[in-house]
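Mind having a look at this structure? Questions to follow.
Of the protein chains in this complex, all but one are displayed in their positions.
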Amino acid sequence: MTKEMPNQINIVYFAWVKERLGRDQEVIEFPELVENIGQLVEHLQNCDPAYRNVFTDLKKLRFALDQDFVGLDAALRDAEELAIFPPVTGG
Amino acid sequence: MTKEMPNQINIVYFAWVKERLGRDQEVIEFPELVENIGQLVEHLQNCDPAYRNVFTDLKKLRFALDQDFVGLDAALRDAEELAIFPPVTGG
Amino acid sequence: MIKVSVIESDFDAGSEIKNLLALGGGAVTSFIGQVRGDGTLDALELEHYPAMTEKALRKIADKALGKWDLHGITIIHRVGRLRVGEQIVLACTCSDHRQASIEACSYIMDQLKTVAPFWKKEIRQDGSESWVEERQSDLDAAKGWKN
Partner (left out) sequence: MIKVSVIESDFDAGSEIKNLLALGGGAVTSFIGQVRGDGTLDALELEHYPAMTEKALRKIADKALGKWDLHGITIIHRVGRLRVGEQIVLACTCSDHRQASIEACSYIMDQLKTVAPFWKKEIRQDGSESWVEERQSDLDAAKGWKN
């Protein structure tokens, strides 16, 4: 196994996700092993109980990668911005 | 058979029915035997070829009795106003 | 709140919509029909049956009220000569719920096309005239609603 090079991504939060985390964005470094959104969320949960708290029920979260809705299995690849937020309630 | 007493009704015409008959309303007297709209139309056709001309195709005519849509079999009874016109095209 | 109106003059859709917004339901739908040009059309002549028209419009509004929870309905239909581009008709509904508001507006328009005593005559730029014939698609649309 090669030495893991950290990747990084900008994460933005909205609505109660933002309120409960107490911030609206942050830059996160993550190991190369983390390839998709689900793995990134798990990585965050392992790093800090604050995430475990807010990301408890994944069914209540939605994700957008570079401003497109995606699922937990979406590959991070070279994406620049991940958004994590509750289901939308506009209109 | 008792002697027939003439009844009368005001008839109003609209759209091409009015244009082809050349009038927008008239009072028509009709014998008691004439009980419904279909019979009245037949009576008119027998009285004057102008009606035969305009009322040729009954499927292209619509009727309202005292301002309610009705069919050819609607009883005239004490109705005051019969309207004869083409299918409506508003909206 | 039902308002029905048959007029020769133009109407201001924006202010009619504001009147329904003032009811506070949360969902206001409006439909405006307009004389559509086709290159040779100059105007429509809208005839109606004055003694019956308001009654027919009220009946349409009452039926819509029976089908959906609505705070208000506004129906305005113009008559007389309307040139290409002019507004012909406004149907506007206010409800607590968007689907009720939209469906009721759609229903009212379908009924207007089939049970309100209006007739359209097309006036062409060359002066020729012809009465518009009923369209099967309008009859089908109106039949699509139960009752």
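Going in written order, the chains are labelled A, B and C, and every chain counts its residues from 1.
Here is the rule we use: contacts are C-beta pairs under 8 Å (C-beta built on N, C-alpha and C of every residue); 3 or more make two chains touch, one makes a residue touch a chain.
Please read these numbers as outputs of a predicted model, since none were measured by experiment.
Q: Based on the whole assembly, the unshown chain contacts which displayed chains?
A: The undisplayed chain, in the complete complex, is in contact with A, C.
Q: Of C:Val35, C:Met52 or C:Ile73, which sits in contact with the chain we cannot see?
A: C:Val35
Q: In the full complex, which bits of chain C touch the chain not displayed? Write them out.
A: Residues 12-15, 17-18, 21, 24-37, 84-85, 87, 96, 98-99, 101-102, 105-106, 109, 141 of chain C touch the chain absent from view.
Q: In the full complex, which bits of chain A touch the chain not displayed? Write them out.
A: Residue positions of chain A that touch the missing chain: 12, 14-16, 64, 67, 69, 81, 83, 85-91.
We adopt the following convention: only the chains that are shown with their structure count from here on.
Q: Of all chains present, which has the mean Cα position farthest from that of chain C?
A: Greatest centre separation from chain C goes to chain A.
Q: List the centre-to-centre spacing of chain A and chain B in whole Å, with centres computed as mean CA coordinates.
A: 75
Q: Roughly how many whole angstrom separate the Cα centroids of chain B and chain C?
A: 28
Q: For chain C, give me the residues that contact two or more of the other chains.
A: Residue numbers touching two or more other chains: none in chain C.
Q: Residue numbers in chain A touching 2 or more other chains?
A: As it turns out, chain A has no residue touching two or more other chains.
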